[in-house]
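In this view, the complex is presented without one of its protein chains, the others remaining in place.
Going in written order, the chains are labelled A, B and C, and every chain counts its residues from 1.
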Amino acid sequence: MTETHAAAAIAAETGPPLLETKALSIDFGGLHALNQLTFEVREGEIVSVIGPNGAGKTTLFNAITATVEASAGDIVFEGRSLLGLDPNQVTSRGIARTFQNVRLFANMSVLENVMVSQHCRTKQHAFGALLYTKAFRREEAEIRQRAEKILSFFGTRLVGYRMDQPAFTLSYANRRRLEIARAMATQPKLILLDEPVAGMNPVESAELTGLVGRLRDEWGFAIVVIEHDMGVVKEVSDRVVVLDHGEKIAEGDYAAVASDPEVIEAYLGKGTGEK
Amino acid sequence: MTDTASPLVPGEAKALLAPPRPALSHDWRRIVRIGSIAALGQAFIALSNMPVRLDERLIVKPVLSLGYLVLLFLPLAVGYRQGHQTVREGVPVFRPGLNEVVGGFSCGLIAGGGLAVLAVLLANFDLREPLVNWSPILLDLLAFGNQAWFAAVIWLAIGAGMGTVGGVLRLLGPTSRRAVVTMAIAVAGAAVLESLVVDLAEGMGLEALTDRLYDRRGGVNWNSALGLAGVCGILAVAGRGRLRQARSRHAELQGAKRTQANAGLMALAAATLIVLPLFAGKLTNELLANVGLFVLLALGLNVVVGLAGILDLGYVAFFAVGSYSTAVLTAATSPRIAPEMPWLVALIVVVIITGLAGLFIGAPVIRMRGDYLAIVTLGFGEIIRLLFLSDWLSGWFGGSQGITMIPAADIFGLTEVSGTDPRRVFYLVLVFCALAIYVSWRLERSRMGRAWMAVREDETVAEAMGINTVNVKLLAFVVGAVLGSFSGAIFAAKVGSVFPASFLILVSIVILVVVIFGGMGNIVGVIAGAAVLIGVLGGPKQPGLLIEFSEFKLLIYGALLIWMMLARPEGLMPSVRRTRELHQQEMAQDAWLRGEVDDDGGGNRPAGPPVATQS
Amino acid sequence: MGLPRSIKNSRRKGRAFTVVIALLSVFALLAAGCGNDDDEAQAPEDTAAAAPEATTAAAPEATTAAAPEATAEQAPAEPAPDPREGALGDGSLGVVEVEEGDAIQIRSLQSITGDTASFGLPIHRAAVLAVEDYGQVRGFDVDLGTSLDDLCSNDGGQAAAQIIVADEDVIGVLGTSCSGAAVAAAPLITDAGQVLISGGNTSPALTSDLVGNPGPNFVEGYYRTAHNDLYQGAAMAKFVREDLGFSTAAAIHDGDPYTQGLAQAFVDAFEREGGNVTGFSAVNKEDTDMVPVLTEIAAGSPEALFFPIFQPAGDFIADQAPGVSGLGDTVLLAADGLLNANYLPLPQTEGMYFSGPDQRFGQNANESTGKSADELTASYEERYGEPPSSAFWAHGYDAATILLDAIEAASWTEDGSLWIDRQGVRDYLYALRGYSGIIGTLNCDDFGDCGSSKITVVQNLGGEENVQESLNNVVFSYEP
Partner (left out) sequence: MVPRTLRRGTPRTGVDWFLTFLRVSALTVVALGLLAFIAQEIDSDNPFARWANPDATGLTGEQFWGLVVSGVSQGAMYGLIALGYSMVYGVLGFINFAHGEVFMVGAMTGMITSNKLADAGMWESNFIGSLVLIVVVSVIVCSLTAVIMERVAYRPLRGQPRLIPLITSIGVSFFIQNASIVLLGPAAKAYPDVPDWVKTKHTFLQIEGSRILVILVAAASMICLWYVVERTKSGRAMRAVAEDSEIAALMGIDVNRTIVKVFALGGAMAGMAGILWGILFRSVIHSTGFLPGIKAFSAAVVGGIGHLGGAMTGGLTIGVAESVGPLVILEPLGVSGVSQLRDAVAFAVLIGVLLLRPSGIFGERLPAEDRT
């Protein structure tokens, strides 16, 4: 782990930023969900975003994926601003996400879940399907092949007979896995994982943690993780960003952040137990 | 979609856990409740004039008319139904016995009481002011021409009798019960479908058979009723289980074999549809043509509602646009422009026009939430009808005088299709149905179809997964519009005239009912739904086989829709996916019981037998 | 490993289905083409084969069809006195046999459900009464069969007509209620050799423009006892222009082809008479608040407002018109759609004028059944518990009796069966002159207009008790 980690960290220091938020602010009514947030992700980097509840972590994801609109500031991905795009356009630029509360297409089969997520990477339109053209058939085969390849990334869990089962029959952990598989299928450069191990037992959690590393190493995605489990954060992150009340209060590697007094204060409060 | 329904309704759990009841204890409250509901139902049916109206139609020549059959059915049904609680999931909680008979008797008695009371009231009070059917004719019917007291006694007796029969029916073994039910359905069916059967028999040269079966003017005669019942009873007993075997054998088929079997079935069905009209007379062909038009509409709406999950209540707009543009383009009498195109050429233009109309209506509504979308599409449907109707645009569309003298559809100079020959209309419809089936089948299994499914499941996530939901939904809207326009174009050529009155909101709703009733998202289901509803009951402006029911058509539609939603929301022939949506809980449990769901360990269980999840 | 196979499978499946569909489409097209050719080719053979049977009257199955040549050839060969002595018709449209114990089949095709039921139902009921009153025809019962619904629409009419013509024993059809339905139904029914007699259609398109030009939808075998719209529009215009002496008028219709046509006829006639039309607008049948449309009309301050529509919209217009500024003194005029026992008692309709068929049935009696107008009204109310809700119910009664008379005139008994000549039925009807019915004297012209062309304008005296008097309170009558 350390070898690749270090190498990646070096690359991250030197390469151009993949994603950058510039003084990003988001207001809901009078509430500042994010305030002047500036932060960046480099290619091949795994960044953890932590912070107490209500710190604006998920809002950050929503802002990046254009589910909420930025009030001020800018979000730049690969040198181009993401502002004003629709969520699907953001996804086709190369950012995929998972959801805090797993949201699968519950009645579609596991395979279909992954196949449908390649929508923005495929081109065949209705006429291809109607005329059953060669290009259409080739593309369908490709979609399917890629889907099966992605699913086999998770070992035997999502392949075999399970591939054709509706997603709602999956166990909780497998649903999480399928969500990641779905994000992978959009062929992103950057994956945003929203609490990927929430609700899992330690064994599953450890396994998934390993998976996050492999995602970067084997597939080359940059990854941003929101996570509460500090063990996981420690394990996976190249860099940790701490948010509180929509502001960045600390940034750095895990050790540095963990000992930052402001972070400790944010989590534990100033003695009076205020949140 | 969140599931709030608990897996077991509390009542059910109680019933499962409760100790078996002793053989002769009655749940009197239940019996009284069911009985009184039936009594009210009987009174309602009687006051709705249904028996009087249906008395014209004989079922068994001298003995039984459809009017009385309607009244006899309810006590029988509740007599059977009241014992329902004793059977759970096919497992009898206790041995059925005398209990059923006594229960059925009491239930039927109460149900019959409804008519008895009504008869007495009819004789003594005049409530004709609000209730138009409160008439001597009704009393006469109820009393079999005698005094009111006679009616009271006889209906109590009939109710009790039918209820007892219902109870006894429950005591029978499954085989004999099936035989009895088959016999009853066969006789009633043969009588009700008389015109169709005769029509077909004439085409096939089997008049001798129908002459024997039916009395010359309506109704099965007594002897043939017995004979028919006997034959069907024997068939039912002999064929017991065969059908199910065949079905399960079909379900077990895998891969290529299954495909072959399906293709074979499909070819068989298609061959029947192609050959049948050649033997059928005008009546059958007209019915088939009407059913076909609605199948076409329903297939179009199925793309919109069933596949993409957009609840379009204004679908009739596209039917209207299709009809009107065909009329304007082909008819010489259309007011302002009359290019008098041949039908096929016009069709191309019509497709373009309706596609644009789909875009125009679709664009503003596509981002709206489900229910808003429903009401707004409904509004659009009505706006379009009003525009066609309006004096303002009557210079273009004829206003309330419509456009008449629309020429027959000329098909490559081979043949001309118009309403005078319903057989040709049917073949034309068949071709377009095949096209519509192909389109929806192909699209469903493509990238677009998957995107529609995803949008239906969870729009936000679909968008986050890179699907341009607006475009995808618009496409569904346009495909639906174009399929609807085919129906409109054929309709214009068939009827030979278009009036705004053919495009009421009602039509949209009937098409929706067809889709839902048949089984949303399933092509075969949609076809079956149209055949049953439009063919048997009739469409909004089309009589079905049961012309006697035309007054009660919409009433029955309403009741059927409610019942269907309560009892079988996935429709007559559900699509696998739709069933999943509606019965997620149960299916998950079943899968768990079969060991097919992974536990939280994540797939450590040995893989069970693969399930057929083809959809 | 499993992957390529499954792809192949799905592809093959797709192919197979595509091929099936393609084959089906081709076959369906072919079948459509050939099937019909067969049909046409067979038709003459059928008639030819059936002809001898029909004339020898042996085979019970042979019900229809006797080619004219066949009868012509065989008639002189028969030495016995001709049983069809006196029966009309030359057999050119076929002959129908009614076996002993069977009933003569006629059908009723009226608008009996939905919003227009109040119009069609009385016509249907009158037909039922007529068939009952008439009794047997040459000793044979008459069966009105299951009543069909024209749904007041072209598609409904066509579909119902298709059902009727499927039964080859049907001689004639009483209907339709709505002209729109007749446009689609008449060609089918008359094609089958049957006749269609309407008590409710008034559209000129179905018969003629009254000066000898057939309307676009005219077909032979179609008759009606209702009058032609053109009379009524002209009558009302003349009344307003001459009797009331008004020079401005407006009209409102409700989007129904009938009301629109009548309103248009009125407006055209009024302008021909030298009047000035200040407004022509429309409501929808479901509208209740008429203030906007009345305001629109009020802007032209007409002296008279003609709204030949139906209930309930008619109730609201009469009710709300006096309250709209500018219409306070406007005289309200309506037509037969509102001239009925439900509308006249409404307090707001007192003093209104109504055009319509002459409803002074008074001493009129139907010459076939002998029933007088009063008796008929009484038996209607007794039977159905309400007065007729449409002005054309009596037309329906007369339509039924002339059909039965026609059947009687065109039929003969032979070997215990009754034989009815379809052409004879038409011959009788086209030749009908001076028939006295409930609605007055019926004369059929060459285009099927049989009704009395007399239009009257009555003024409503108001009140429930005065309905009959109001119907008789004729202030203007018009006969071209």
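Just a few scattered comments:
In this section, a residue touches a chain if its C-beta (ideal position, glycine included) is under 8 Å from a C-beta of that chain, and two chains touch if they have at least 3 such contacts.
Just so you know, these numbers come straight off a predicted model, no measurement behind them.
Screening C:132, C:273, C:296 or C:374 against the full complex identifies C:296 as the residue touching the chain left out.
Only one of C:218, C:316, C:412 or C:430 touches the chain withheld from this view, namely C:316.
Within the entire complex, the positions of chain C that touch the omitted partner chain are 113-115, 117-118, 121, 255, 280-284, 286-289, 291-293, 295-296, 298-300, 311-312, 315-316, 319, 323-326, 342, 346-347, 386, 389. Interface residues of chain B facing the missing partner chain: 1-5, 44, 47-50, 129-133, 311, 363-364, 366-368, 370-372, 374-376, 378-380, 382-383, 386-387, 389-392, 459-460, 470-471, 474, 509, 512-513, 516, 551-552, 554-555, 557-562, 564-566, 569, 581-582.
Convention: only the chains that are shown with their structure count from here on.
Innermost chain of the displayed assembly, by C-alpha centre distance to the whole-protein C-alpha centre, is B. Here the spacing of chain B and chain C, counted between their Cα centres, is 32 Å. A separation of 72 Å divides the Cα centre of chain A from that of chain C. Shared interface positions of chain C, defined as residues touching 2 or more other chains, are 10, 14, 18.
Along chain A, residues 132, 140 each make contact with two or more other chains.
Against chain B, the residues of chain A that register as touching in their complex are 65, 67, 86-89, 91-92, 96-97, 99, 103-109, 112, 115-117, 119-122, 124-126, 128-130, 132, 136, 139-140, 143, 155-158, 160-162, 164-166, 168-174, 177, 182, 186, 201, 204. Chain B contributes residues 56-57, 128, 132, 134-135, 137, 195, 199, 207, 216-217, 255-256, 259-260, 263, 266-267, 270, 274-275, 277-278, 281-283, 286, 290, 333, 386, 389-391, 399-402, 404-405, 411, 414-415, 417, 419-424, 427-428, 430-431, 434-435, 437-438, 441-442, 445, 491, 494-502, 541-543, 547-548, 550-551, 553 to its touches with chain C in the complex. Remark: chain C residues 9-10, 12-14, 16-18, 20-21, 24-25, 27-29, 31-33, 35-36, 38-39, 61, 99, 101-103, 112-113, 143, 145-146, 148-149, 151-156, 158-160, 162-163, 165-167, 180, 183-184, 187-188, 191, 205, 216-217, 253, 255-257, 259-261, 280-282, 284, 383-386 touch chain B in the complex.
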